[in-house]
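All protein chains but one are shown at their positions in the complex.
So that you can tell them apart, the chains are marked A, B and C in the order they are listed, and the count of residues begins at 1 in each.
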Amino acid sequence: MSQQPERGDTGLAGLDCAPGETLLSVRDLRTYYESGDLIGGQPVKAVDGVSFDVKKGETIGVVGESGCGKTTLGRTLVRLEAATGGEVRVGSDDVTELSGEDLKAWRRNAQVVFQDPESSLNDRMTIGEIIREPLDVHDWGTPAERRARVRDLLEKVGLQEEHYYRYPHQFSGGQRQRIGIARALALEPEFVVLDEPVSALDVSVQAQILNLLMDLQDELGLTYLFIAHDLSVVRHICDRVAVMYLGNVMELGPTDELFEDPANPYTRALLSAVPEPDPTAEIDRMTLRGTPPSPRDPPEGCAFSTRCPVKIRPDGSDEVDESTWEAVEVFRETLRARSRTERSLSERARELIGLETRFATVDEVVGELFTDRDIPVSVKEPVDQAADLAREGDEDAALEHLKGELGSVCDHESPEDHAVGTEGRESRCHRHAAEYEEPSAVGPSVGGED
Amino acid sequence: MSRWSYFARRVLLMIPIVFFGTTITFLVLRMGPMDPAAAVIAGAGDTEAYESVRQSLGLDQPLWLQYVEYLRDLFTLQLGYSWVVNRGRPVWELIGVYAPRTIWLGFWAVMLPLFIGLPLGFYAGLNPNTLSDYLASFGGIVWRAMPNFWLAVILVSVLTQSDQLFGFDWESWLVQTQIVTPPELQRLWVPSNFLAAFKAILPAALVLGSASMGNEMRIGRTAVLETVNENYVETARAKGVPRRTIISKHVFRNALIPLVPIITGEAFLLLGGSVLVETVFSINGLGYLFYSATINADLPLVGSLMFFFILLSVGINILQDLLYTLIDPRVGYGGEGA
Amino acid sequence: MAADANATGVDERRSSARQTQSDDVDAAESADDRLLEVENLRTVFHTERETIRAVDGVSFGIEEGETLGLVGESGSGKSVTARSIMGLVDDPGELLPGSSVRFDGRELTDLTEKGYESVRGSGIAMVFQDPLSTLNPVYTVGNQIEEALSLHRGLSGIDATEKAIELLEDVGIPDAARRVSEYPHEFSGGMRQRAVIAMALACDPDVLVCDEPTTALDVTIQAQILELLSDLQAEHGLSILFITHDMGVIAEVADRVAVMYAGEIVEQAPVVELYENPRHPYTRGLLRSIPSTQQGAERLETIAGEVPTPNKAATDCRFAPRCPEAFDACEEVHPVPVPVEEGAEDHTAACLLYPEDEPRKAAVDRHAAAGDEDSPESAGSTGGDSR
Partner (left out) sequence: MSAVDYPVDEDEQTLLERIQDEPGPALKLLAVVVPLFAVEFGAVASLVMSLPWSAVGSALPGFLQGLAGALAGVGDALANLPTLLSRSVIDNSGYQLPSGEWVGTTLGLSPAVAWLLRVLLVYAYGFAWMAVGWWVYLVYRDNYRYADWAPVDDMVNRFRNHSWGLLGLAIIFAFVVLALFAPALGPTTVEANISDPYLHTVEYFDEEAGSVQEIYVGDANRDSQSRGQGGDNVGPLSYDQFGRFHPFGTLPSGKDLFTFMAAGARVSLFIGVLSLLIAGGIAVTFALATAYYKGLVDLGVVIASDSIQSLPQLLFIMLASFVLSGTWLANLYSGGVVLALLFGFTGWPGLWRAVRGPALQVSEREWIDAAKSFGQRPSVTMRKHMLPYVVGYLLIYASLTLGGVIIGVAGLSFLGLGINAPTPEWGRAVSAGQPYVPTQSWHISLIPGIMVVIVVTGFNALGDGIRDAIDPQSDVGTGQQDESAAAGGGA
């Protein structure tokens, strides 16, 4: 069974589309990791309802901070993780449900380049064996053809033929990454997931690899999904970018437009946080408060609502000043952190008999946040009541109370994707709805906009 | 997952282990090639006696029923009676007589290595590649390689001859004790009784703990070496903490963490070794009881003792997890920081 | 220039530093207003096969309230420089004789471990790259801050706890009263780094050495930490040595920048000057290979080849094999830092192309002469371990 597959016949009909047509269509994709707990653990919602299209021949970037689910998304697309729900369409096939020969065809056509050049190559195998392995698995050609192909690939990624019989130990990080790329390209895939391929490399080596990836794309007509946390790299190499936060795609659109005029508050915050290698650049930095919530327990409304600097306020609270609102948000954040903290046995015992524990400092928190402030009754009452609840150790009830009294649409409803910009860009934020002000109108200016 | 739910989960996991461990024992005893009843009457040829033994052991019932009853009896802690070694005595009573000696022996066989081997290992780890380190490491390896029974034989001979060999009589030193007898364990709270009991068990405990001592010395050394290279030790240095504080505060507690399973694991290993040491020192403990029950074909007693050992092993495991939970705040912590 | 002066001055200073009585006089004499002065620092690591010259003749100084950025790729020796300053270099590493680290006029390389303990923390504190492994996992965050407080401020008990809470609040940790009794693993990455900074501040240091403090963090968290550091610097008048590989971060935090390559500082200049007018070919290449600085360009400029591991005393320019502007002399003469042009004393480059306004031949001779002056001392000290 070692017939060579005909060129162009990829096995899955949807893969043979023309450049620019939709190659992959991801719809409401969800990937959850089960918690190790036997009883009542919450799953980690790594990817939580993601939809986008990948066009043949383009480079689509996925950026976000660690834990946002970007790597899981990439791994789900190449079937390294099982999707919990949703679909990934290639033509009429759903990648998440492929099996048998179809799955094999997908595995041949979707490859990965991994992040860590130290760990992605088996260092007990020669370079030749490593690059050849995919060919062997898929019975590609005759053995002689396979070897010829490996030599060809080595040259293509900028290595020499005589590297065939060397071991990974004999190569530097950049060279190892080239080997990883050669392995991914061995089966002439249509689609390559690049999972942070340059983040472990020094900047001068990183440039070499980025150039190589772009050359290969031009030469072979590859489609890339480029996962990265480095925005400058993404801006350089990608045609379109998806910005992920807590398992959601917050904004997706053409690179230049997205970088020049970010629409989503998170994108704006992310861009403004990137230090520019230009000491004269004066940016109006928008520093985000706190850290992303746990993907095990994401907020109910908008994923970004706990940190959003331009969160919509509830109706009738216009007279409350900015810093008071900030204090309310910090208070909620503190309660959230407390409700997630486990109590040790001794603390529970102390609580039971009414002794002071480290949780009994709610009043200090409230004092610190709200004294010296002129707080309107509409805010003071809910805060006081929440503090009472928290003092009794029931942070969840306190949070519920605050949310009910002081929460807005951002806390209650998941935002829709709104079309923004001119070139089919979408952003997931309530502020794009007609009744609210646009994020750019309330926050500081970011990116190229003036 | 909180550390206590982690702990609860570990305890939960012990149930199938007791169950399977007991099942293995049942398989060996009842489904093995040896007929327990025949073994008990040991070829006396008396069919009547044979039948009565069969009946009282329930061997005339179908195998699955035997299994159910076997499990039921053990899980309700009805350990039955001895048939040969101490005919007619309840197993619990035998355990009550034999176990204290083994516990006394085992206790010191755990403690001595802990207080001798561990400090030596830590010392070697703090002074790596010095002469004392090499001596301690090499000594630990050789000490660990000595078979218990052989060491016991040599020690017994040396001690009985201590007068001729060193001009110092071990038996009458401090308090009068004998070397090859079980220790007297009455009224231990009286200092002289305690001393006598301690002195009587000391040679046996040293022998039984020899492997642990070598092991703990070696692993204590590597644990310290590993901890000394941790970043937080460097941080402590960077904030100006004196070396002595760094060692006593930052190194020791962290180095102890990997040692917990070693120490508890060895506590259980001692049970096996106790057979040999108890035999040489004539300490009528559990190991010796098991041994004589085995060679006298007292299979019901053997089965019950084995169940007791399984419970003991599970108990030690639980103790280990408890120690872990106390010593390492990270235990069971799966999530990310809040 | 600095390097030339060092070569002759070091021995005198070291011998006088040993006479304890003249210590103060000596400090007054060196009369720099620089708080921390590193001169001709050479740190080597002995391995079975070779001796790695991780830091090979590095000199720089930090003034009060100033931030010096030390930037370089992995393996350039920037972290070892930080450890050498802190006196944290252990076997198999050592500082070669002739190295000098002076803090507040006091020579540190002569100190015993015991003497160093008083400088660490209270004089110079350090923030490490990975906040998780920096904190001892079995003690609460508060405990570890209180440890520093009791050492350097003599606080204990409730006082120490209250001060620890205050410090945690200062570094922007909400609900500090509760957080103080939590363990490091209960903190998120950014919070941990804040706690580490609080621990460093507990000793009230004059100089803060930050070794890649934001590398392990996400960009929004990095922004928080950078903002915090600049606030604290303004508040406490700290001098900061900021080490990173990220040219963007350096541009934001540093007043002056030193670029390291293969154990040496190849260029040193005020930050704006360095970014707008980089002189050393390596600095230029480095800046050009950052994607965001050249939007629209299809291909990135790259520096061919790989960073070498310096394992013998340099007799040539270590960058020459990769340098697009290298000429014959680059393989024979080891460049020393010189002003890039007449009068630009604060912008130095270790490259034979400079001083730019001198004839090439004269410049090369100048480097060669400085190298010769330097070599007897360094050759004597390395004594064959490079072979």
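One rule holds for everything that comes next: contacts are C-beta pairs under 8 Å (C-beta built on N, C-alpha and C of every residue); 3 or more make two chains touch, one makes a residue touch a chain.
Just so we're clear, the structure is a prediction, and the values are computed from it rather than from any experiment.
Undergrad: List the displayed chains that the omitted chain touches in the full complex.
TA: A, B
Undergrad: Given the contact definition stated above, which residue among B:Val91, B:Ile262 or B:Ile283 touches the chain not shown here?
TA: B:Ile262
Undergrad: For the chain that's not shown, point to the residue among A:Leu24, A:Val47 or A:Leu121 touching it.
TA: Missing-chain contact among the listed residues: A:Leu121.
Undergrad: Using the touch definition up top, pick the residue from B:Asn148, B:Thr177, B:Thr235 or B:Ser304 that touches the left-out chain.
TA: B:Asn148
Undergrad: Just one of A:Arg30, A:Lys56 or A:Arg183 touches the chain that is missing; which is it?
TA: A:Arg183
Undergrad: Have a look at B:Gly117, B:Gly273 or B:Pro300 and name the one touching the chain we're not showing.
TA: B:Gly273
Undergrad: Could you tell which one of A:Ala18, A:Ala144 or A:Ala434 touches the chain left off the display?
TA: Counting the whole complex, the residue in contact with the absent chain is A:Ala144.
Undergrad: Just checking the interface: what residues of chain B touch the absent partner chain?
TA: 13, 16-21, 24-25, 28-29, 32-34, 141-142, 144-151, 153-154, 156-157, 160-161, 208, 211-212, 215, 218-219, 222-223, 225-226, 258, 261-262, 265-266, 268-276, 279-280, 287, 290-291, 294-295, 297, 302, 306, 309-310, 313-314, 317
Undergrad: So which bits of chain A touch the chain we can't see?
TA: That gives, for chain A, the contact residues 1, 75, 78-80, 103-104, 107-108, 110-112, 114-116, 119-126, 132-134, 136-139, 142-144, 147, 164-167, 169-170, 180, 183, 187.
In this section, only the chains that are shown with their structure count from here on.
Undergrad: Chain with the smallest distance from its CA centroid to the overall CA centroid?
TA: A
Undergrad: How many Å are there between the centre of chain B and the centre of chain C, using C-alpha atoms for each centre?
TA: Distance between chain centres, rounded to whole Å: 54 Å.
Undergrad: With centres defined as the mean C-alpha position, give me the chain A-chain B separation in Å.
TA: A distance of 52 Å separates the two centres.
Undergrad: Provide the list of chain A residues touching at least two other chains, using ranges where the numbers run on.
TA: 291, 337, 341
Undergrad: Where in chain B do residues touch at least two different other chains?
TA: Where chain B meets two or more other chains at a single residue, that happens at 336-338.
Undergrad: State the interface residues of chain B toward chain C in the complex, per the touch definition above.
TA: 230-232, 234-243, 245, 249-250, 253-254, 257, 327-330, 333, 336-338
Undergrad: With touch defined as at the start, can you tell me which chain A residues reach chain C in the complex?
TA: 65-66, 172, 174, 202-208, 210-211, 214, 229, 231-233, 235-237, 269-270, 272-281, 285, 287-288, 290-291, 330, 333-334, 337-338, 341, 358-359, 361, 364-365, 368
Undergrad: State the interface residues of chain C toward chain A in the complex, per the touch definition above.
TA: Residues of chain C touching chain A: 73-74, 169, 174-175, 177-178, 180-182, 186, 188-191, 218-224, 226-227, 245-252, 254, 271-272, 275-276, 285-287, 289-293, 295, 298-303, 306-307.
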